[in-house]
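I'd like to ask you about the structure that follows.
A protein chain is absent from this complex, but the other protein chains hold their places.
Chain lettering (A, B and C) follows the sequence in which the chains are written, and residue indices restart at 1 in each chain.
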Amino acid sequence: MVVMQANASAEDVNRVVNRIRDSGLQAYPHRSAERMVVGIGGNIQEVGADQLMQLPGVTSIVPIQKPYKLTSRDFHPERSCVQIGDVHFDDKLVIIAGPCAIEGRNQALETAHAVHEAGAHILRGGAYKPRTSPYSFQGLGERGLEMLAEAGEATGMPTVTEILDTKHVDLVTRYTDMLQIGARNMQNYALLHAVGESRHPVLLKRGSSATIHELLMAAEYILSHGNNRVVLCERGIRTFETATRNTTDINAIPVLKAHTHLPIILDPSHSTGHWEYVQAIACAGAAAGADGLMIEVHNNPCEALSDGFQSLKPERFAALIQQVNRIYSVVNCTAVNTPQPDPNVAAAHMNPACAL
Amino acid sequence: MVVMQANASAEDVNRVVNRIRDSGLQAYPHRSAERMVVGIGGNIQEVGADQLMQLPGVTSIVPIQKPYKLTSRDFHPERSCVQIGDVHFDDKLVIIAGPCAIEGRNQALETAHAVHEAGAHILRGGAYKPRTSPYSFQGLGERGLEMLAEAGEATGMPTVTEILDTKHVDLVTRYTDMLQIGARNMQNYALLHAVGESRHPVLLKRGSSATIHELLMAAEYILSHGNNRVVLCERGIRTFETATRNTTDINAIPVLKAHTHLPIILDPSHSTGHWEYVQAIACAGAAAGADGLMIEVHNNPCEALSDGFQSLKPERFAALIQQVNRIYSVVNCTAVNTPQPDPNVAAAHMNPACAL
Amino acid sequence: MVVMQANASAEDVNRVVNRIRDSGLQAYPHRSAERMVVGIGGNIQEVGADQLMQLPGVTSIVPIQKPYKLTSRDFHPERSCVQIGDVHFDDKLVIIAGPCAIEGRNQALETAHAVHEAGAHILRGGAYKPRTSPYSFQGLGERGLEMLAEAGEATGMPTVTEILDTKHVDLVTRYTDMLQIGARNMQNYALLHAVGESRHPVLLKRGSSATIHELLMAAEYILSHGNNRVVLCERGIRTFETATRNTTDINAIPVLKAHTHLPIILDPSHSTGHWEYVQAIACAGAAAGADGLMIEVHNNPCEALSDGFQSLKPERFAALIQQVNRIYSVVNCTAVNTPQPDPNVAAAHMNPACAL
Partner (left out) sequence: MVVMQANASAEDVNRVVNRIRDSGLQAYPHRSAERMVVGIGGNIQEVGADQLMQLPGVTSIVPIQKPYKLTSRDFHPERSCVQIGDVHFDDKLVIIAGPCAIEGRNQALETAHAVHEAGAHILRGGAYKPRTSPYSFQGLGERGLEMLAEAGEATGMPTVTEILDTKHVDLVTRYTDMLQIGARNMQNYALLHAVGESRHPVLLKRGSSATIHELLMAAEYILSHGNNRVVLCERGIRTFETATRNTTDINAIPVLKAHTHLPIILDPSHSTGHWEYVQAIACAGAAAGADGLMIEVHNNPCEALSDGFQSLKPERFAALIQQVNRIYSVVNCTAVNTPQPDPNVAAAHMNPACAL
């Protein structure tokens, strides 16, 4: 990582970038209020640290020991504000909601209106479903994308849907505002590469058995291919416990906030697998510092073609939103009383907008 | 489980109890506002369901399919209010705090005063330490118990300490107000039996690889030996994730509240293993519905003989208490807005004291 | 599953198949020595069990409760003999060996000759590498495929290599004899679909956190798209244990043999992650009933670009082969002494070829 003066000129920066690229390496410039940084993808010895140090504006060469670089807060200390449509991941608890799968036009529209009225910001809905069995409902495909897009427009909400195949990147990008990489594909590197090149916003779900480190490395794949509009999602991990579908790794939220600048959301629907527990765990996520929540809502859970057990009815969802917003306010507007704020803890708990 | 009329006379109840005991089985009478219940320990066929039905006051025989009976909300629907000294586990977020181990008189007294002033209710401190290595500090033994008792008296807080051996039950009971069964001994049935017979309050920590079901079965051992003053503690489970010492199973809190009447607390110090994450996870616990928290505090964490990495300084602990109390208020006083309350969810989230 | 007379005519079978397909369902005919079976993919109520029963040659309709059908031994009781080039997975312990990644022409040829002389049957080598870090060596791509094909021809061994993207199916099929689905892609359904349609032999590795059931469901995806030339591979699962890279799930071998007709091999290189333990675990695999082994061998492990720690030198590999072949002989030629053979156990341990 090449650190330059905060007021380094564009000319100086370009000189550094070009020198790196001429050596066959990647260069990732990033300017913040306090300094200008150029990340290097590859072995710095091929370009030469000494040569870089002699270029105008360069103040130091700092090795990033962590294997993830662009994802790291060392490289990008302030939190990233990813924008999806006109929704910003930095000034409120962002709620993504909708059905597990788009099952038909009426279901999509009804659920979209219901979650919008309850206070959701982004509409979710699956058109390509990764199902354990080849004989289960696999989603409506492009027809589902059309219905999702229509429901998004009707309610004014941007949309997100899962993508399973590199061949579908263009198609899904046309219909939706955000591409979801599901848990099963978190280490599908061909797909990470493809969405990285697409520059379309990405919702990256943690694999059910992926470590936090592996999640950050998967995000690094996307960022290193040029796309830094990435939101991370904890959705529960696989453990020996069988009382719930997954074990919500609530620790992951403060750990991720300490290590990466990317927004982090929690999916309590998948992380518990039972609608009865969704509200309690949604509250826990907001309390632990999550930037958003993704919740499955269905206008008729008992007849859902998938995940009915973990879907909330719209009226329960409305109650949940009130509760989590209250908790978000407590967490983000009272931390100013903490004595001797540690940078990590402060970053995890304090929203600058709340500094009364 | 024999269900009797709510106004069944003591005579009627005794008749049922004696009939059960005469058949060589255990009988566990329990009266609540709505009904009188007598649990049966053993095979009901040995006493005869038909014979029991004919006794005065008996209205029905209900099989409890779950292998835990006394621990179950089927048997005891309202939440148990366990009392330790003058601290009640039902009307506030109970805070248990103190050092991992009692290391000396000054350390015990200083930390006790600090946590008391910050708002803790119960003092913890280890005199017998279960350490992975036989060469590590094993605790001060009876001298440690004396120091803990002195610190408790000096601050007016009841005390809790871990017990490792059936031989120590009497000794530890004399010095402290609550016996802790640690994670490594959750399935030490000889010890569960012994503390069950002691009738002293018990803090039962979940084994780091125990299922929620196994935790309830371990509690059942204690209750079935006559002691129903049991508080359960989630302290993190062992998973593949290595970024934290354990994985906080936050799901366990609403799951346990749905299945048992016993109070449930969270230990974010052990469940994260890093002091930086303790506040975020303590907040998550309060938000998920915990009845209390157990937190390691040390007046000088850097010199702690054990668990220094996960101990908070007193001033951080004070800030944490303010935050978790605000969240507890949000969770316990606003759920009344939930439409169509489901009994399970309501029980998990609504405190009757808040029904404005 | 429609069961027909063993001597049902082709005409009778076609009538059943067509009736099923006309109802919009899939039909999978399979003839064995003892009976003729037609599996149904979809809900039998749409075609009508009664109508099917009336067709000539049909003797019964048997529901297969297991969610995997074509993969199941209920549907295909005898063991499948998958053939790769002229190597058969049924009459010996099939050894797949070679480097983790093809790093260059000399390395490929040298290692191929070494493993061939030591007794390997199939050559492995990666051209597209799924690496946790985007900055690690990603494989040589098509150049690597060329080198692998050349090394296979030079030694007369068929070849297998990993495939990461649906776009590469045609290309990789042209160069190699078997397509490997790696652990990270075991639930990449787009890829499973694509290799299913290719009809090229597939080596399906178990995901490091996939249950045995999920592995069988992933195989079902491939079979249900028309390709039944599938070999399953246990390569270790992710657990809390960190002394080894993964935990070899040796239980999986007899469990899989009891449930599926597909060949099962073990990869002790990945399942241990340390070359020192590869021989012991290879022996364990042969003893537990594996049909083959996949072993990483490198002519110079210390300079390997990936997985050097778990690669064997050729001379150690040669010693290993002698040992595992002796164990295979013991296991497959002595089980005839077992009294009262249970069908499951017998199937797991007895090779009909050994029935002296």
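Simple rule for what comes next: contacts are C-beta pairs under 8 Å (C-beta built on N, C-alpha and C of every residue); 3 or more make two chains touch, one makes a residue touch a chain.
All figures in this text were calculated on a predicted structure; none of them were measured in a lab.
Colleague: Footprint of the hidden chain on chain C, which residues?
Modeller: Listed in rising order, the touching residues are 209, 211-213, 237, 239-244, 247-255, 258, 271-272, 276-277, 279-281, 283-289, 315-316, 318-319, 322-323, 326-327, 330-331, 334-335, 337-340, 342, 344-345, 348-349.
Colleague: Tell me where the left-out chain touches chain B, residue by residue.
Modeller: Interface residues of chain B facing the absent chain: 41-42, 67-68, 130-135, 164-167, 184-185, 187-190, 207-209, 214, 217, 220-221, 224-225, 238.
Colleague: In the full complex, which residues of chain A touch the absent chain?
Modeller: Residues in contact with the chain left out: 209, 238-240, 242.
One rule holds for everything that comes next: only the chains that are shown with their structure count from here on.
Colleague: On a C-alpha centroid basis, what's the spacing between chain A and chain C, in Å?
Modeller: So the centroids are 36 Å from each other.
Colleague: Measuring centre to centre with CA averages, how many angstrom lie between chain B and chain C?
Modeller: 49
Colleague: What positions in chain C touch 2 or more of the other chains?
Modeller: In chain C, residues 209, 238 touch at least two other chains, as defined above.
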